[in-house]
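One structure below.
As you look at this complex, bear in mind that one protein chain is not there, while each of the others sits in place.
The block that comes next holds chain A.
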Amino acid sequence: MTTTLYTSDHEWLAIDGDTATVGITDYAQQQLGDVVFVELPKVGRTLKKAEAAAVVESVKAASDVYAPISGDVLETNEALAAEPALVNSDAQGAAWFFKIKIADKSELGGLMDEAAYKAHTA
């Protein structure tokens, strides 16, 4: 059973046990426009909450994606290197960015549920 949580920086986290799958929201991809490049963290890197973890670039600009929580990077989505446009077509599905081993579950308490995120972007 997974639970999806959101950050105010427009990332989503699908929580499954002590693993979180992280991506950017559909709202975020709409704001960015056509995504042409994604840079992902190295597997094994230890991320601290709020540090720059990935980069997503549109034709116009580059945007940082911040680690929504702390933990080690378990896996990254290699499909994004070959097909960055997946971020536009399936931001909250096939275009996940990385999976992280949750270091401190208390950090999840500061995240939003879907209703709160909808209100945040309304």
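The rule is short, and it goes like this: a contact is a pair of C-beta atoms (placed from the backbone, for glycine too) under 8 Å apart; a residue touches a chain by one contact, two chains touch by 3 or more; residues count from 1.
The rule we apply is simple: contacts and distances are computed from a predicted model.
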UniProt protein name of the chain not shown, from "ABC3 transporter permease protein domain-containing protein", "Phosphocarrier protein HPr", "Response regulator" or "aminomethyltransferase": "aminomethyltransferase"
Touching residue (missing chain; options A:T7, A:S58 or A:T76): A:S58
Sites on chain A contacted by the missing partner chain, in the whole complex: 33-34, 36-37, 39, 55, 57-62, 81
